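Rest of the complex left out; these chains stay put.
For clarity, chains are labelled A and B in written order, and residue numbers in each chain start from 1.
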Amino acid sequence: MLSTAAVVLAAGQGTRMRSRLPKVLHPLAGRPMIAHVLDALERAGIEQRVVVTGHEAAAVEAELPSGAVAARQEPQLGTADAVRVGLTRVPEEVRHVIVTMGDAPLIPAELFGALLHEQAEGNAAMVLLAARVADPAGYGRIVRDADGGCRAIVEEADADAETRAIDEINAGTYCFDAAWLRASVGAVEESPKGEFYLTDLVALARGAGRRVRVLDAPRPELAMGINDRVQLAAAEGLLRREVAERHMRAGVTIVDPQTTYIDATVEIGQDARIEPWTILAGRTAIGEEAVIGPHATLRDSRIAARARVWASIVEESSVGEATQIGPYSHVRPGCEIGPDCRIGNYAELKKTRIGAGTQQHHVSYLGDAEVGERVNIGAGAITANFDGERKNPTTIGDGAFIGVDTMLRAPLTIGPGARTGAGAVVTRDVAAGKTVVGMPARPIELRRRRSEGIGSGTNGRNPEGEPGERNLQPGGSAARPDA
Amino acid sequence: MLSTAAVVLAAGQGTRMRSRLPKVLHPLAGRPMIAHVLDALERAGIEQRVVVTGHEAAAVEAELPSGAVAARQEPQLGTADAVRVGLTRVPEEVRHVIVTMGDAPLIPAELFGALLHEQAEGNAAMVLLAARVADPAGYGRIVRDADGGCRAIVEEADADAETRAIDEINAGTYCFDAAWLRASVGAVEESPKGEFYLTDLVALARGAGRRVRVLDAPRPELAMGINDRVQLAAAEGLLRREVAERHMRAGVTIVDPQTTYIDATVEIGQDARIEPWTILAGRTAIGEEAVIGPHATLRDSRIAARARVWASIVEESSVGEATQIGPYSHVRPGCEIGPDCRIGNYAELKKTRIGAGTQQHHVSYLGDAEVGERVNIGAGAITANFDGERKNPTTIGDGAFIGVDTMLRAPLTIGPGARTGAGAVVTRDVAAGKTVVGMPARPIELRRRRSEGIGSGTNGRNPEGEPGERNLQPGGSAARPDA
């Protein structure tokens, strides 16, 4: 049996945003404003959540999460009218109704809980959320009565000098006695402009001898609605700070919390270190003692413990323990990179699996590839994975050594321990342990027989160059990254 | 007939900047400080603008815009002497003279207008611009008279405790009754240091029974001169914030205004989104709903609607609608990139035109090239546009397919629908629809005849590899960018 509900006002036009997008759909930390509101209400345990839509109603309704229901207000006749519309979707048994704004995305769940508690404990007709602000100009001032309750909300236009000096304002969020609200909201009188205002309920409650209480927001800056993009940017900053502090208190070093963007969905292990100018987005998880940044962007990726991602981008991929990526690398969606790898300086990868200890140290491109362990990918190597019709796979066995500037024309299999010469264009599979050279690449002994003199691009002593300073030797056992 | 003039004091040495560059030439938001001052005066409608130069006079004069005239002060005998020198370039008919500092680049045009109005309306001999500051130490305090006028400016050294407690200081900007100023500036007496101070005019005016009024700067932080590079950095931050807020209020989302640099000359369309760590410089224009950044630098470029530039640099170029650039690309001066293109991951372009729907998805370089529509540029492809003497053009026809690691030795024409093999070194024109392979590249059928066995780098089924996941098929009709 439901006891609590919330009516979220989202019908307004948000003119000051100057946007084609409805205001409550503007993203904040990667999600629409209103999603933050509904989330906080859910975390506060509010069982039924009704969103009152109006302006661009269909667009807003399309973005609502499954747990919320919409009630459409047409025409838009003010906040009291909106609440009346919203109540049509609130079950009869509900006893406490929160009313809040779809453009107030920073109100914490705890504050909704406190409003509920204040209303229920005090048996108040309504509780107003108040904010004490440095500059109250333009807001409705809260005039208290002798008992600390609300005597009236006075709008700027109606306020005398003394009232204007009040720095406690109506934040626009309330908790109501549901029965009283249902009975009273229809009694609000039409304003000269033809609208019905929720704040008129204060006088109705007091006239009926009911209490109207006030709850001051502990952090006023979180209670306010967002009216333009300047306030939106300020909200971004506040949210960024909140998330960063949560991680810092849990044992993550964030060198500069103001220039680090961490979505609320991100997990970070203890003693990880996040360097400046870094974005951790979506369902990203960072392992313990990993070092991310500076200048890194990670999205929906899992980074294992002690890995390092530096001045690079990783999307929808996983990175193994102690692997190093960067600088200037781009791990595109669908990659699984094993432990102890070294990826970077201009490495691009897509839908590629890489085994433990493999080195792709320099500029190169791997797409749709299965790469074994302890493989060495030379500078300039490229998988030609697209034939104009299909994407074709490349398989590279353990311990293979792909020479500099090697083109691998997929579909293609390079056997374990095989090698390719500098500049080779490999168009046929290479057997385990074999070396191919030339354009098109052929086994080195065959090629030598065929065309001595202008022969191969390699010789027995030094078949192919590989530019990595401390790269893995072919067939070697340990990958030692550069300092 | 001229009515207003301004004398801008720019003769000082600016020792605390510790610079070889004259103080007023230090750049702020990409332009010399004094250019901001002259701009604001022009926007305020001040007809004649005189800059009094002294220290490094020639260097300063060389940087003045055409609308300003210089008057050289030699030797530099104080502010009153500088104004006397400046007046020699102010026409007789001028009735109101603003005096301001070349190192106060943040004073808005509106404030100059307000000073003019205050002086003219009040028939004052002079109006002082005042600033209320938290720490007035070191500044001349403004002592008001009973009518709110200025009784005196008291320098720190001459101030008693009560006067030192005054937090209203002389900002160093004035508006004068021109006739009175001409008649009086010569009457300022020499100080013990041998200089003539403008602030002595307060006593002269009052002694003559003329009014000296005070105008408080609404935002004191904009009224102050810049004396060292700490203040210069603070001014940068203020200006950055001003410009960002203007765009936000006009309907642009700027995720982090404090780490976004937008020159005053930049235009941005509605619902564009600017991500962090981005620089928009010079005559850059951003289309509606475009997404720029993070980590983007754009200079003197036009970005069409719905385009995206990500972790890349674009200079003196244009980018078509819905085209995506980045990450890690560099579009150098002189490029025109059509709509629906996909440029990036390490693409470098210079003086190159690219037609609609073309893909240059991976590491590659195009210089002095004309590229058609729906072309596919493979990973590692390079135009060799310089022969040691001349820059030579490369032309690539619609629907051509440039294979991975293809070298295009300019001057060169690749016909529509032509294809090149992986690793090809193309030294001769390729006819429409033909495929060339090898080093040097030759038509595939010719090459096969000539050297069977070690033959071609391609075959009929799969002539050349192209690594882009969803790259355009040769001859295809739609470019679908990667997710």
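In this text, a residue touches a chain if its C-beta (ideal position, glycine included) is under 8 Å from a C-beta of that chain, and two chains touch if they have at least 3 such contacts.
Just so we're clear, the structure is a prediction, and the values are computed from it rather than from any experiment.
Chemist: Let me spell it out: one sequence, repeated, and 2 copies placed. What is the copy number of the whole complex?
Modeler: When the whole complex is considered, it contains 3 copies.
Everything below uses one rule, namely that only the chains that are shown with their structure count from here on.
Chemist: For chain A versus chain B, what separation do you get between their C-alpha means, in angstrom?
Modeler: 31
Chemist: Can you name the residues of chain A that touch chain B in the complex?
Modeler: 16-21, 26, 228-230, 232-233, 236-237, 258-259, 261, 277, 279, 295, 297, 313, 328, 330, 332-333, 346, 348, 350-351, 363, 365, 367-368, 380, 382-389, 391, 405, 407-410, 423, 425, 427, 438-440, 442, 447, 450-451
Chemist: In their shared complex, at which residues does chain B touch chain A?
Modeler: Listed in rising order, the residues are 244-245, 248-259, 270-271, 276-277, 294-295, 311, 327-328, 345-346, 362-363, 378-380, 401, 403-405, 421-423, 438-439, 453-459, 461-469, 471, 473-474, 482-483.
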